[in-house]
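Structure, as structure tokens:
Yeah, one chain of the complex is gone here, protein chain that is, but the others are all in their spots.
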Amino acid sequence: MTADQIRAHIDPIRHEFAEPRSLVLPALKFAQTEKGHLTREDLEAVSAATGFSAAFVESVASFYDRLYLEPTGTRVVSVCVTLSCMLRGADEVWERLCDREGVSHHGGTTGDGRITIQEAQCLGYCDRAPCIQVDADETVGPMTPESAGQLVDDLRVAPAPDEFWR
Amino acid sequence: MPILNSVYRHREAGHVLTDVAAYREAGGFDALHTALGDMEPDDLLYVFHRSGLRGRGGAGFPMGRKASFLPKDAKLAKYVVCNADESEPGTFKDREIIQMNPFQLIEGIVLAGYAIGAERGYIYIRGEYEFQARILQAAIAAARDAGFLGTDIARSGFTFDITLYRGAGAYICGEETGLLESLEGKRGQPRLKPPFPAVAGLYSSPTLINNVETLSALPPIVTRGADWYAALGPEKSPGSKIFSVSGHVTRPGNYEIILGQTTLRELIFEHAGGVRDGRRVKAIWVGGSSVPVLGEQHLDTPLDYESLNAVGTFLGSGGCIVMDDSGCIVRSTLRLASFYKHESCGKCTPCREGTTWMERILQRIVDGEGRMEDLQLLESIFGRISGKVLCALAEGAVAPISSAIKLFREDFVAAIEQGGALRPEPMWPEAPAEAR
Partner (left out) sequence: MADYAPVDATVDNLVTFELNGRTVSAPPGTMLVDAAYAAGVEVPIFCYEPRLGPPIGACRMCLVEIEGMRGLQTACNTPVAQDMVVTTNSPNVKDAHDGILELLLVQHPLDCPVCDKGGECPLQDRTFRFGPGKSRFVEPKRHWPKPLELSSRIALDRERCIRCFRCVRFSQEVAQDGQLTMQERGAASEITTFSGDAYEARFSGNIVDICPVGALTSIPYRFVARPWEVTNTPSVCGLCPVGCNTELTTREGDLKRVTGRDDPNYAVEEGWLCDKGRWGYDIIHSPTRLQAPVIREAAGDRTASLEDTLPAVAGLVAGRRVGILLGGGATLEEAGIALDLASGALAGAVVSRLGIPAGGLSALRARPSADLGEIDEADVVVVVGGDPAAQQPVVELRLRKARRFGATVIGAGPRPHALETLGEFTRSAPGALADAIGTFGAPVAAAANPVVLWDEADLAADPAAVDALDALLSGTPNARQIELGTDVNGAGLQALGISTDGVLAAIADHALDALVCVHADPLGAAGRTAWADALASFDGPVVALATHETATTARADIVLPAFTMWEQDGTIVSMTGRAQRLRPGAQGPDEAAAGWELLVALAHYLGAPPVYRTAAAAFAYTAARTPALAGLTADVIGTEGARIGTRPDVSDGSRGVAEGAGLELVATHDQFGDVQTADSHALRTAFQPPAVRVHPATAAAGGIEAGALVVLTSPIGRSERLPLIADDRVPEGVVLAPLGAPGAPVEGALAVDRHRIRVRMERG
């Protein structure tokens, strides 16, 4: 994404913050909507648009789980593995999904580059445990290994979103 | 005593209140008119104070007292920050309020802003709640269109607006100073305290930070009166609290109860449907995952701050995770240890290294490579972390682990002696799984 595009996004909200540094996180999140992850060029564009050093911008991005500095699949599937979900079968969902999609039990991106599967910490949907979130869409559940597989299959054939909010 | 239906209007009305008209219909924004029309900020502060409302984010600090810590100097910019980071494992009550009743939260924030003399509020919402963020964003716009945000709110001369700020996935940004750092566009690493946010918070300005549930309680307190609220529940723990119940219960969900008038047993069995037939409750993390775990013997504890403290745990965020006797406490404890290790910000030594070390030891025990001295080692690590850290994350990491080893020591010993902890069969959803 270009610095100008990022500026166009943050300039309208600039006045809402007493210090421009607050724009770094919104700028990063917005820059990520283009490719679903942040490249060196994206980070440089955020740096140019906000006025903070590229190293600083990168260090901020690397702190947060939902900002990706490595390429991801078209869709990112987050499987909650925290306690409430674990008690209701999250580990089984996770492992069977990983096996089915051919990624290691640490997660990863499928061979066709379509889907990244990752573990997530409590998504705030423990009432629907075990739950799964696709990008930052509304979390769904309760899942079974089968319904999780179905969800990924559906994602594969669905068109990619216009903007990647994850 | 007045009969409480609910402190939260969507619960009282029995349906979602996501448009201004519906919210008004349910009595919404009356508090704003009352406060801005008839009350001085200090009077409003006093109402908050007298209500006895305590913070619902975890620490339970009296809201009115915290608000009164902000310096009265009118020249200083002041801010209200709403903590909607809701990342505490087992907690999903703020999500309900935001999704079903965003205007009550907005109204609460404006009331808090008026009371402390702020002109801007921020809602910091966790990045994973993008769906909820959009609902809030729309509600903020609608409230502004309806004249409840912006300049000259309800023709009172008071100007106030709200900015929604999205996090990007970090539990530590729920900790108030980590949140402020993140809101300032930085890594969400907690700050040294003092100074506390009330004195030097966002942009070093006096800042009031409260949880979604706390702020949402303000409008009914104003309309129905501080005395009404204070009379709900025990003297030191007044009001209602939403408990999120999850884990091995048949009806997971949010349940609002009046503090002190409901026991843990009632919450789990009457509200949340209890555990499966033939199963018994084994472990309960009643206030989210950062509190000491309880056992079956604690089921008759009334749910309020003092009673829970008396049995050695905390009310916390009200994220009540229940495990029945099919579950494995050693594995559950390891899972929480992994959570804290993953979420440690890395700034202070005991948390960064301690959470890593604890996880490694527990993992060994689960994998069958535990040694009996590991339990003493863990206990000594607790002492090296507790009381020595920069923020409460690591205290929250120690609490469930140390309490589990105390309460369920035999399970840990068994795991060590029997070569590990087997993975139990989980409780599968009864209904066919479908994305709801």
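Should a chain be cited, it is by its letter among A and B, assigned in written order, with residues numbered from 1 in that chain.
What we mean here is this: a residue touches a chain if its C-beta (ideal position, glycine included) is under 8 Å from a C-beta of that chain, and two chains touch if they have at least 3 such contacts.
Source: prediction; values computed, not measured.
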Touching residue (missing chain; options B:159, B:349 or B:418): B:349
Which of B:192, B:310, B:372 or B:422 contacts the chain that the document leaves out: B:192
Absent-chain interface as seen on chain A, which is shown: 40, 43, 52-56, 58-59, 62-63
Hidden partner chain, residues of chain B it touches: 170, 187, 192, 341-350, 352-357, 360-361, 364, 377, 380, 383-384, 387-390
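We take it that only the chains that are shown with their structure count from here on.
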Separation of chain A from chain B, taking each centre as the mean of its C-alpha atoms, in whole Å: 24
Chain A-touching residues of chain B, taken from the complex the two chains share: 77, 86-92, 94-95, 120, 126-131, 161, 163, 165-171, 182-189, 202-203, 205, 244-248, 252-254, 285, 289, 319, 321, 323, 327, 331-332, 335-336, 339, 342-343, 345, 423, 426-429, 433-436
Chain A residues touching chain B - in the complex, by the definition given at the top: 13, 16-26, 28-29, 50, 52, 59-60, 63-67, 78, 81-84, 86-92, 120-130, 133, 136-144, 146-147, 151, 165
